[in-house]
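Shown here: the complex without one of its protein chains, the others still in place.
Letters A and B name the chains as they come in the text, with residue numbers starting at 1 for each one.
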Amino acid sequence: MKKSDIKLISNGKRIDGRDLDELRPIEMKVDVIDRANGSAKVRFGDTEAICSVFGPRVLFPKYLQESETGILRCRYNMAPFSVDDRKSPAPDRRSVELSKVIRLCLQPALFLEDFPKVTIDVYIEVLQADGSTRVTGINAASVALADAGVPMKDLVTSCSVGKIDGKLIVDLCGKEDNYGEADMAVAMMPNRKKITLLQMDGILTKEEIMELMDLAVKSCEKIYEKQKKVLKEKYKRVSE
Amino acid sequence: MTEREIVLPGELIEEKKGRKVGSGTFFEGEKVFAKVLGIPRVDENEINVIPLSGVYIPNVGDKIVGVIETVEISGWMVDINSPYTGFLPLSEGVSGFVDSHKADLSRYYDIGDIVFCRISRVTKSKTTQVSMREIGYGRDEEFRKLFGGIVVKVTPSKIPRIIGKGGSMITLIKNKTKCDITAGQNGFVWIRGEDKAKAIEAILTIEKESHTIGLTEKIEKMLGE
Partner (left out) sequence: MIGNYALELIQKDKRIDERKFDDFRKIEIKQGIIKNAEGSAQVKLGNTEVMVGVKMNAGNPFSDTPDEGTLMVGAELTPLASPDFESGPPGEDAVELARVVDRGLRESKCIDLKKLCIEEGEKVWCVFVDIHIINHQGNLLDAAALGAIAALLDAKIPKIEKDEIKRGDYEGPLPVNFKPVNVTVCKVGDKFLIDPALEEEGIIDTKLSISARDDDKICSLQKQGSKELDVKDLEKMIDMAMKKSKEIRKMLK
């Protein structure tokens, strides 16, 4: 199918019927992996990612240890069956870049200096991919970190925004990501209103970028409410 | 002082107003925020957040249950249920003179031995030392080797609930199950007795439901008779 054949917006609605500023249905679950210190599973429409946090724990090999601070290690990986064309299980360049970018997006939220010499390991697996996979992974990772009892300055909330058929939208699905004009991933610490991840590829004017940033901040507020809810619900006050 | 709704890391708790910013919190200017997912405990002197989960990070003065990991030349490495290992120096583990050149230290503590001890030193890089020496006079705090029994691992922040106010909960379990139980602040709980399984079930239930109301009644019922 050629790129030019796809019409992404009809009658003001997107191909899955959403409004321009509408998020897909979001599902979040916490504490889904028994042996992890913390874990979470997050779905945005058909995109699903699961994350485990181990640590703070002992760090080997020893030469990686930093005497004054802990380190954060992060692995983002897509399961071979998560996409249309089977993806080889070997880490590809995109996963390598995203592992680095996600690590640097979570790091500002942590108090690594409280844990000299140890590591906090975050593992994100994308189980099903339909656009905005790194964003889904980051939302799962920050819930998992909180679930693990890791000290944090704030959660990290993430969403994608972009431009399709000349219009600015939020939460890109797979087709919108592939055939749209621009795609921007944003992560932030919601209470502190600071950005920890910003990536864009496409063609945008400076004004469009600033407008998209606004949309991203508003969407992150909605997503943060979901993260809050799933964490607080785990600990209902009334005994069963 | 009421127990409150759980807070997320980064959520604002209260203004400092001259109070101590305690564990589980951090502050910026006058604002005090939660540092971990937990339950805020606020009174006129302190603002704390009790974490609902998390690994044990040693603090000086903590009374813990440890398991001897290795026998070294002048002491022992102790598993204190933390990414940080505790070191028990010879002089802190054995009273009286011991010639470390001649003695085989496993005579005193061997691999796998369970001990009740305290965290005596924690450096800036969190290198940790433990001690079996007494510092006070309380009989309850008798640091010693714990013979027999097993060690159960629970979330360290749940230990206070397992012990209960003035020891009420742990005493309840001890009496009803006729077990010897020592709960370390590091999350290791030592249990010895015939009816271990019942004690363990009670302890794990408290761990899972420590934040709920009506827990004491539920445990009393569970231990029955």
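Convention: a contact is a pair of C-beta atoms (placed from the backbone, for glycine too) under 8 Å apart; a residue touches a chain by one contact, two chains touch by 3 or more.
Keep in mind that what you see is a predicted model, and the values were worked out from it rather than measured.
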Across the complex, visible chains touched by the hidden chain are A
Which residue from A:Thr119, A:Ser142 or A:Thr196 sits in contact with the chain not drawn here? A:Thr196
Any idea which of A:Leu8, A:Met28, A:Val101 or A:Leu155 touches the chain not displayed? A:Val101
Candidates A:Arg35, A:Lys62 or A:Arg93 - the one touching the absent chain: A:Arg93
Applying the definition given at the start, please give the residues of subunit A touching the unseen chain. 1-3, 93-94, 96-97, 99-101, 104, 107-108, 182, 184, 188-189, 192-206, 209-210, 213, 217
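FYI, only the chains that are shown with their structure count from here on.
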Residue ranges of subunit B in contact with subunit A within the complex: 5-6, 8-12, 24, 26, 33, 35-38, 51-55, 57, 83-84, 124-126, 155, 157, 209, 211-215, 218
Given the complex, residues on subunit A that touch subunit B span 37-38, 55-59, 67-68, 109, 111, 114-118, 146-155, 189-192, 227-228, 231-232, 235-240
